[in-house]
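All protein chains of the complex are present and in place, except for one that has been dropped.
Presenting chain A:
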Amino acid sequence: MSPRLPRGLAQLPLALRAPKSIPTTTACHYMPARTFGIKSVTTPKPSRFNVGPDLPILKSTPAAALERKANTLPLRSGAVAIKKGMTGIYDAQTGTRIPCTVLQLDRVEVVSHKTREKHGYYAVQVGAGWKHPSNMTKSLLGHFSAQGLSPKRHVYEFRVKDESGLPPVGQMISADWFQEGQYVDARSNTKGKGFTGVMKRHGFGGQDRSHGVSLTHRSLGSAGPGQGGGSRVYPGKKMAGNMGNEQNTVQNLKILKVDAKNGIVVVTGAVSGPKGCMVRIQDAIKKPWPEVPAAAATEKSA
């Protein structure tokens, strides 16, 4: 059994200290003094995370994501164009008619850059058209004014592989940014179809015209199994709803004609969306990158 202090001695200092000392001063008083020159005898623990400069990049990191994407990211920016309509062009050699879409570039300029250091990826922000400054929020207007650019109606981003694909801010992207014969991907919103039924939206077969079917000739039928199937409608069930007005990319469109003066780019085939919609065209990712003459690039940037 440990020795005990006499009862009177143990209680006396507490009773004396309580009224005259303030808790903050006592805390300072009992703080241990800093110790110098003493090191831990235990070795530091290795990191729980398998990351290091000499280790391979983990698959779920942004760095690995960029590395995976490197082969499918274009080397240079694209352009925003307006779909103007379709026509045909007769091939000079074969004499066959090639259906084509006419696109027009309207004051397309580089607005800003997205960089790996700041945003996590490389991209070129491109603006087109013109919007009256009074119809614009001040923050967006300041974004353009800071770059010395007029207010743009349409602003889009084009991802590029690395910083060599970032043209200087304020550079005009004209129609001769693209070459005749090269391939591009055209990205635009499809024509909106409104609220449509399942037959139009998902290609369902509908139901019989007769054989006792009444009033449900175009409906979807059953939405799923009953008891045993969970007695619920599974997520992602195809149903009626809004159709169209969603982004669609048409790949590998050949550029047939380029007219820098009028800003015209003519591509083969059809491009999604109505006339007057905005189309984003960029070098096709499934074709070899076009060879851009270095002289032309420097001349444009100057």
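Points worth noting:
Note that a contact is a pair of C-beta atoms (placed from the backbone, for glycine too) under 8 Å apart; a residue touches a chain by one contact, two chains touch by 3 or more; residues count from 1.
In the analysis below, contacts and distances are computed from a predicted model.
The listed options are "Cytochrome c oxidase assembly factor 3", "54S ribosomal protein subunit img1, mitochondrial", "Chromosome disjunction protein 3" or "Ribonuclease P/MRP 40 subunit", and the UniProt record of the chain not shown names that protein "54S ribosomal protein subunit img1, mitochondrial". Interface note for the absent chain: among A:169, A:199, A:240 or A:264, the touching residue is A:264. The chain not shown here is touched by just one of A:66, A:141 or A:243, and that residue is A:141. Touch with the hidden chain on the side of chain A covers residues 82, 84-90, 95, 97, 100, 102-107, 109, 130, 133, 138, 141-142, 144-145, 148-151, 172, 175, 257, 259, 261-264, 266.
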